[in-house]
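With one protein chain held back, the other chains of the complex are shown just where they sit.
The block that comes next holds chain A.
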Amino acid sequence: MKRHLISAADLTRDDAVLILDTAEEMARVADRPIKKLPTLRGRTICNLFFEDSTRTRISFEAAEKRLSADVINFAAKGSSVSKGESLKDTAQTLEAMGVDAVVIRHHASGAPYRLANSGWIDAPVINAGDGTHQHPTQALLDAFTMRRRLVGRDAGLGKGLDGRRITIVGDVLHSRVARSNVDLLHTLGAEVTLVAPPTLVPVGVENWPCEISYSLDEVLPKSDAVMMLRVQRERMNAAFFPTEREYSRRYGLDAARMAKMPEHAIVMHPGPMVRGMEITAEVADSDRCTVVEQVANGVSIRMAVLYLLLGGSEPAVTTARTEENK
């Protein structure tokens, strides 16, 4: 694996499967009475958030604490930092304080890449979402959720998502979740279809390893998992679609549409959901919807990523699979 985790496209199939398998081990820790491992004791991790995201930040923080790392949270509203201290100065300040890894969320696409590759700092950089570019740990937790549900918790170990048909619906244009998922799911052998109104598909999408469809109803019966992306209401002011009502009618997932999906198929959402827009309450609260599981899995995935990037040679969990860790 590379030193940093910037893009889901940087992961080989072996890397991705190793992370998913490691996350399964981490998930077992959550079932123990004491949910803590000593793996990163004495290490300091900074969550550097230039954009508000309570969910992602507390997910990383939970993962870091379960691995016994010391955690520094740095919340910098984009505007105040961009007017004053630069990303470079902020990063160098943190490094001078002895930070061992930086988890960064930034509103500018490419900011984590710059942080990792400009010689500003030495610490490993983990991208927790940058602009409309990438959100690799989200893609990993989504793949983890799919593998558990569609292949099996134990049966899935060592495996990818070969032949599984995944449909991603919504604002692809502005979505780092869609980009990361397309890259990772393709690496893991899944067949991905993006469904969106043409206004919300980026120009240049033809090079992506996936299919594009404008019709949700045609794709649903051929889907093993359907991932609904959040659609911001403001988009309609920029003429991406006429009205909320029309969007819901054409691209929203309601019970009638869900019934067209195969029995075993699941509904996913990266959250936060806009109920009544891309997903009805009935679907969001159904057994087939994995939103809450995704949140739980997010902690396991982030533990796995932090362990693999920082933990080095020691086995994370002293149970099975030690031989695979060498």
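Assume contacts are C-beta pairs under 8 Å (C-beta built on N, C-alpha and C of every residue); 3 or more make two chains touch, one makes a residue touch a chain; residues count from 1.
The rule is simple: contacts and distances are computed from a predicted model.
Q: For the chain that is missing from this picture, which UniProt protein name fits: "Microcin ABC transporter ATP-binding protein", "Dihydroorotase", "Methionine biosynthesis protein MetW" or "Magnesium-chelatase 60 kDa subunit"?
A: Options "Microcin ABC transporter ATP-binding protein", "Dihydroorotase", "Methionine biosynthesis protein MetW" or "Magnesium-chelatase 60 kDa subunit" narrow down to "Dihydroorotase" for the missing chain.
Q: With respect to the chain omitted from the figure, which of A:Thr44, A:Asn73 or A:Ser109 is a touching residue?
A: The one listed residue touching the chain not shown is A:Ser109.
Q: Where the complex has a chain not shown, which of A:Phe60, A:Phe144 or A:Trp208 is the residue touching it?
A: Touches the omitted chain: A:Trp208.
Q: Can you name the residues of chain A that touch the chain not displayed here?
A: Contacting residues on chain A, toward the hidden partner: 82, 86-88, 106-111, 113-114, 117-118, 130-134, 176, 179, 202-208.
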